[in-house]
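Note that one protein chain is taken out, while the other chains of the complex remain in position.
Naming follows writing order (A, B and C), and every chain is counted from residue 1.
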Amino acid sequence: MSLLENYQQIRQKTIEFCSLLEIEDYAIQVVDFASPAKWHLAHTTWFFETFILKNQVKDYQEFDKNFNYLFNSYYNNVGKRILQNNRGNMSRPSTSKVLDYRKYVDVKMQEFLKDIADKKVIDLVTLGLNHEQQHQELLITDVKYMLGHNPLLPSLDSAFNLVKDSNIDTKKIKIKAGIYEIGYQGNDFCYDNELGVHKVYVDDFEINNHLITNGEYLEFMNSGGYSDFNFWLDEGWTWVNNDKINAPMYWHKIDNEWHYYTLAGLQKVDKNAILSHINYYEASAFAEWKGMRLPTEFEWEIASNNLDWGKRWEWTNSAYLAYPRFEKENGAVGEYNGKFMSNKMVLRGASVATSKNHSRNTYRNFFHSSDRWQFTGLRLAK
Amino acid sequence: MSLLENYQQIRQKTIEFCSLLEIEDYAIQVVDFASPAKWHLAHTTWFFETFILKNQVKDYQEFDKNFNYLFNSYYNNVGKRILQNNRGNMSRPSTSKVLDYRKYVDVKMQEFLKDIADKKVIDLVTLGLNHEQQHQELLITDVKYMLGHNPLLPSLDSAFNLVKDSNIDTKKIKIKAGIYEIGYQGNDFCYDNELGVHKVYVDDFEINNHLITNGEYLEFMNSGGYSDFNFWLDEGWTWVNNDKINAPMYWHKIDNEWHYYTLAGLQKVDKNAILSHINYYEASAFAEWKGMRLPTEFEWEIASNNLDWGKRWEWTNSAYLAYPRFEKENGAVGEYNGKFMSNKMVLRGASVATSKNHSRNTYRNFFHSSDRWQFTGLRLAK
Amino acid sequence: MSLLENYQQIRQKTIEFCSLLEIEDYAIQVVDFASPAKWHLAHTTWFFETFILKNQVKDYQEFDKNFNYLFNSYYNNVGKRILQNNRGNMSRPSTSKVLDYRKYVDVKMQEFLKDIADKKVIDLVTLGLNHEQQHQELLITDVKYMLGHNPLLPSLDSAFNLVKDSNIDTKKIKIKAGIYEIGYQGNDFCYDNELGVHKVYVDDFEINNHLITNGEYLEFMNSGGYSDFNFWLDEGWTWVNNDKINAPMYWHKIDNEWHYYTLAGLQKVDKNAILSHINYYEASAFAEWKGMRLPTEFEWEIASNNLDWGKRWEWTNSAYLAYPRFEKENGAVGEYNGKFMSNKMVLRGASVATSKNHSRNTYRNFFHSSDRWQFTGLRLAK
Partner (left out) sequence: MSLLENYQQIRQKTIEFCSLLEIEDYAIQVVDFASPAKWHLAHTTWFFETFILKNQVKDYQEFDKNFNYLFNSYYNNVGKRILQNNRGNMSRPSTSKVLDYRKYVDVKMQEFLKDIADKKVIDLVTLGLNHEQQHQELLITDVKYMLGHNPLLPSLDSAFNLVKDSNIDTKKIKIKAGIYEIGYQGNDFCYDNELGVHKVYVDDFEINNHLITNGEYLEFMNSGGYSDFNFWLDEGWTWVNNDKINAPMYWHKIDNEWHYYTLAGLQKVDKNAILSHINYYEASAFAEWKGMRLPTEFEWEIASNNLDWGKRWEWTNSAYLAYPRFEKENGAVGEYNGKFMSNKMVLRGASVATSKNHSRNTYRNFFHSSDRWQFTGLRLAK
């Protein structure tokens, strides 16, 4: 597929998901970490305008000079930006103006992409498309968060049930101790945080092919898992008690039966489906209860060719830190990954909400230990 | 005018203002105290459905059973309600569904009003219409707050400039000491908090006919009013310092000149226009600086027949407390006013955003000492 | 008694109470509104040093130049001061240094008082002594707060039981409608907020001689008073629910029986003793439940000659605002009362912790509606 076709397909996919939304759904921000749909639409567009069009297209007229301020997410190198917790204060610019913005930039971009040859620019466009795919997943999880916290628990679309898959495989993969190479070695796109290929020594280990199901997690819950401090990290235990947590996110006990909110509405918990929406504290407590542990990100990567993966982002027992030879790029693009390397854990794999062909077995996703609004699950090792 | 015609006119007026809004403007809540437009539209409708239709119309089918929960504001007597700071979390029900709700209730109400005779029910409908008028003013001030805190400072409508009026009258009204009667004594509608007609003794006093202008307030500002603690109440001084206040709400200093945000967009401060958007602390500091004081609500009411009033809600030096013979009504309607009688000050008059014929010279409006998003001003006495 | 003798007695009384304290008791601040004992000792001394000695005594050497900063409470006119919530951060200066400070100032003051004649200076010393008496009461209530929130609930002194008194009087005082004069008219000391003698008109009213007892309040509690919103002001109801309040401050239910903490330790609630440690919301809810109301401060003052008062500070239904002819004094002393006139209610009377001869029937005490760490009670009227 040409870069132009790729651009068209990926940009179109964002719009397709949004066609399910009511206009008001675009504007609202319920919580700091989940941005409004309108913002995602504009921010991904801003990326192309700022890093490609303004730099590469002669006499490019920017769509609206305020948009740099409104839709920059965290790039300090490209000027001021509104704070993340103020993104939901903006009824204006309206959704229709934001959609105009997308069309305006798409026209310019498609023209520009017709005869593009410079490797550096191609790489930047490719980064922009991967960036858009990341926001496609965030769009889904942020909309789910908003509707899942609306007292009406509305269904977005009856066909949209992202937590329904299951697995019953009990295969265990055994890996021998030794020195392995970690990091991306191919020629296609990858993020900077996957580079810095390096060797690690790992001991003998065993890792399960199957992801924990709701049924298995219910056993943990029913055996008192949320009320026995012995299984929990200290910060996790504080979280459980302060926030009165007794189940994964989106779970509701109704008439003594567990249900969960999905984008297709409220449903009974399916015991065979793969567990989702847990945070690192819960993943770690479950593993402790089982007498096992989470794999490190290195173990995961080494074993990945023998694993079925791609249904949940899997918490690993590795902190998100730089690889030994990690090099930040210069300028704004260098802010993409490196500066977030503190107080986060690595997740490996991909989820049902991840764009096709977006992830890799060297992909390093990262969230705070307490985050659980992504489609997150766990796999055990020992 | 018949009650039916009155109902139609008042309900229609709410919709007229809303026709200026973008769909996204209906849904957003920027701050706890300012509710989304969609909520105002639904809540005023809920009032008629709950207190009239459900009680009076046989076999009335409620529009949606969830709406009682979503759109009850503070009436504990009629069930659970969502917290005020969660009203902006709701993208659903959509604006169009809320407008359907209004139409549905309006049809039923208009049918019902055709042959209504029961005095108690007529009084309740009249209360509902006055309630709607109060929310018409809140709609304007809440939308102004939302747009006035949008980084784009968008204009709602170029014709909409509610702070443009002025006055240059210097008349002083002198009132002799004596016993006066306070409270509503007519036969038309009034709120319960105006009843309990009672006598008060007031000393000789003098009250200005004119409301303080922006120009006069600028003199206070330019003479260092916001940085001299001697003029301020202790809580006011804390507020000024903690929130780094140096001007009324919506004022911005741009290129060394004061501007303010209006619903017609950003404008230069008009020195002849009447001051607006100040709180009790600022009103009281200004009076102290002038060597004068605010009138009490009794002085205001006694002098009111000789005053021009109706352009700003005027801060008085009276706390909002019950009149000696105040009687709370039974049930939910009794929650209308009485339970708010703590830590608020009385404002008298009416503002440019107040519905025509809504206020009276016995009307007791009330807000916290720190509130300033209403069209509030001041008049001096001594 | 001479001013010198008065000075000696009052200053000595402060020290006497403190002799019951452990050294560590002097330093700790548990909550913003209750200052450490060490601070009270120093601040009352600072008052004499700052307003008398520095101004009146030639070549007076101040004890320590840092103390102005550390022990100024809220007088903006005399320089910077540390914030109220930082008073408990200071282990140094040590208690023994603070006691040295008291001795140093006492020696200078006693010398100075030997031949003092200037009426203005005598008035200022008298103000300082009344100020010290106010802090004597705060010392008791602040120490009670600290020990009452220590998990050991330690007794300060077995003889110290300030909530033991009782009353069984059922006399009702009836007052005729008419014009009455309010405010202090004598020649002795009073605070500025009692001046501005003025006339008020009051209607016929009836006021009880007896203060509500614990037994009567228990009836309110047992009949569900804390769980029925109909009795509560809106802000009171929010407070009850947010803070999960179900009894007056210091009450603990142990083995199904109500106890309360006193400075003599934990005791069973004495049903005949007068209720204490309630706030305005509780006072007002109780009155509502009884179908009666709190008196206004004017009614209280008018009836006071026929009332037994002095055991509890009695919540009135009057906001703390300036009397019509209230005049702030110039300079720092003018900050004593006037600037606190917002969002507080007036309490009349005196309590078991109030210094002898300190209060009067025109005395206006004032606290926030939510405060209940003072010895506060209520009397009904109608």
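Convention: contacts are C-beta pairs under 8 Å (C-beta built on N, C-alpha and C of every residue); 3 or more make two chains touch, one makes a residue touch a chain.
Keep in mind it's a predicted model, so treat the numbers as computed, not measured.
Partner chains of the missing chain, restricted to those shown and counted over the full complex, are A, C.
Touching the chain that is not shown, out of A:Lys13, A:Lys54, A:Lys97 or A:His198: A:His198 (per the contact rule at the top).
Touch with the chain that is not drawn comes from one residue among C:Leu70, C:Val125 or C:Ala247, which is C:Leu70. Within the set A:Asn76, A:Ser96 or A:Ser223, the residue that contacts the chain not displayed is A:Asn76. Checked against the hidden chain, the listed residues A:Leu233, A:Ala264 or A:Met292 yield one contact partner: A:Leu233. Mapped onto chain C, contacts with the missing chain fall at residues 22-28, 30, 38, 66, 69-70, 82, 88-95, 146-147, 149-152, 154. Taking the whole complex into account, chain A touches the unshown chain at residues 74, 76-77, 179, 198-201, 203, 229-230, 232-237, 280-281, 284, 293, 317-319, 321-322, 324-325, 339-343, 369.
Going forward, only the chains that are shown with their structure count from here on.
Chain contacts here run in a simple line, from one end chain through to the other with no loop closing.
The chain with its C-alpha centre at the largest distance from the centre of chain A is C. Distance from per-chain Cα centroids to the pooled protein Cα centroid is smallest for B. With each centre defined as the average position of its C-alpha atoms, the distance from chain A to chain C rounds to 58 Å.
Centre-to-centre separation of chain A and chain B, using mean CA positions: 45 Å. Not a single residue position of chain A touches two or more of the other chains.
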